[in-house]
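The structure is given below, and queries will be raised subsequently.
With one protein chain withheld, the remaining protein chains of the complex are depicted in position.
Showing chain A:
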Amino acid sequence: MDANLREHFDQAVSDDPGFDPGEMAHAAIARGGRVRRRRRQMAAVGAAAGVVLVLGVAGGVNLRSQPAQPSDQPTTVAAAMMPLASPGCSLKAAGATDVAIFLTSEVTQAQRAAILAALQGDSRVEQLVFEDRQSAYEKFRELWKDSPDFVAAVSPKDLPESFRVRLADASTSPAFVAKYQEQTGVQDVVGRRCPQNAAVGGVQ
């Protein structure tokens, strides 16, 4: 009905830098697949808990609730539980201005303190922010609020803690990433190239 306006909109997106849809589908399948598997696990755990409860009632036995543990704890953090990149940031192995260091779920006090000390003593670090599980969880819940079943299946302890770093000099990022990737207690180190006004670490 409004051909003129339609044209204007088409022109407005004509500087599209392009992308690879196959890659996008692949990433969605890999990440979404992890969420699906996790959901299935949760459902199985829920069902098992239900059976225990029913048996307990039927037998008249007062079973102490035993927290059921998923047998195969995921070793990597599902991408769905990772924070979104900040606006304007793009993934960069080399020349990253911002780095997010995600900690493993089994990280100990001492390991966390060691990483913090290393970062505080690192002259390449310009700004440093620590994101705890609770804060990560608040953001996660907001992001996935239209999937209440998924949110219900995840608790703060499932989300990674992270150190977010802004580097003084982007050219130091490959060595920086490599160093912290090696530290005990580190799950993953992600470098991004960001504008000045982005959140420190390049993630929200």
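Operating definition for what follows: a contact is a pair of C-beta atoms (placed from the backbone, for glycine too) under 8 Å apart; a residue touches a chain by one contact, two chains touch by 3 or more; residues count from 1.
What we mean here is this: contacts and distances are computed from a predicted model.
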Hidden subunit of the complex - UniProt protein name among "GntR family transcriptional regulator", "Proton-translocating NADH-quinone oxidoreductase chain N", "RNA polymerase sigma24 factor" or "Zinc ABC transporter ATP-binding protein AztA": "RNA polymerase sigma24 factor"
Identified contact with the non-displayed chain, of A:102, A:137, A:150 or A:180: A:150
Contact set of chain A toward the excluded chain (per top definition): 2-17, 19, 21-22, 24-36, 39, 74-76, 79-80, 84-85, 87-90, 139, 142-143, 145-147, 150, 197, 204
